[in-house]
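For this view, one protein chain was removed and the others were kept in their places.
Here is subunit A:
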Amino acid sequence: MHNFDFVKPSSIADAVKALSKEGAQALSGGQTLTPTMKQRLAAPTVLVSLTGIDEMKGVCLGEDGLSIGAATPHAVVAKEAAKHYPALAMLAGGIGDPAVRNRGTIGGSLANNDPAACYPAGVLGSGATVVTNRRKIAADDYFQGMFTTALEEGEIITGVTFPIPEKAAYVKFNQPASRFALTAVFVAKFKDGVRVAVTGASNDGVFRWSEAEKALSGHFAASAVEGLSVSSDGMIGDLHGTPAYRANLVKVLTKRAVAAAQ
């Protein structure tokens, strides 16, 4: 690891100011950034911690749904969202291991947008709104491909607001080594339709499986997906699974998520 300065502001405004410096980098839970720095693959000169900002922490039920501060660790979401949005709480409780869940945050995960991360599926599958220091971004506009988001220079996520569906479930199939999602599916049934978001499978990162959404909006049962097929075009192929294998998992896991949704 190279040397760096560390600041821990207590307000969003101070954080934004600190991030305007040359070579500054936001640090949330550090579950991706810290290992990257230890391998000397990143060398920010200033780390701006976002975990000392009270207004970016916590889980709160409001009129628009469930709001989660961006610096809220997964373990807190797993515990505090359980009553309001069990599928989301389960997703958070299945990320990494206890150490990861106590450090890693929802904002960090979304800003990084790892193609195999869990939260992008929860956010896109819920049709949530990503709130930043500048604006509100709909999930459908936020995710723009592997490790790519709508965030602009100097823009930080401050929170996420989730509308609460009637039924939802997240089913993840672990990559055996990392236990990231080899493929995982988030299904959410709202009054006005069903959303199906898939992570881990595509070279373009998290995506919505619109054919399944259409079929499930008509009839919310695993059998509704049975006749659909998933193309392996654009799917990730690596040591842990071919594109065809991942395409198979998309369908299998969608069926299981529908069956599990409550």
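The rule is simple: a contact is a pair of C-beta atoms (placed from the backbone, for glycine too) under 8 Å apart; a residue touches a chain by one contact, two chains touch by 3 or more; residues count from 1.
One rule holds for everything that comes next: contacts and distances are computed from a predicted model.
The complex includes a chain that is not drawn, and of the options "ABC transmembrane type-1 domain-containing protein", "Molybdopterin-dependent oxidoreductase", "Ribose ABC transporter permease" or "Carboxylase" the UniProt name matching it is "Molybdopterin-dependent oxidoreductase".
The residue touching the chain not shown here, chosen from A:Thr45, A:Asn102 or A:Ser178, is A:Ser178. When the full complex is taken into account, the listed residue touching the unshown chain is A:Val252, out of A:Val46, A:Ala82, A:Val100 or A:Val252.
Where subunit A meets the chain that is not shown, the touching residues are 1-3, 39-40, 173, 176-178, 182, 239-242, 245, 248-249, 252.
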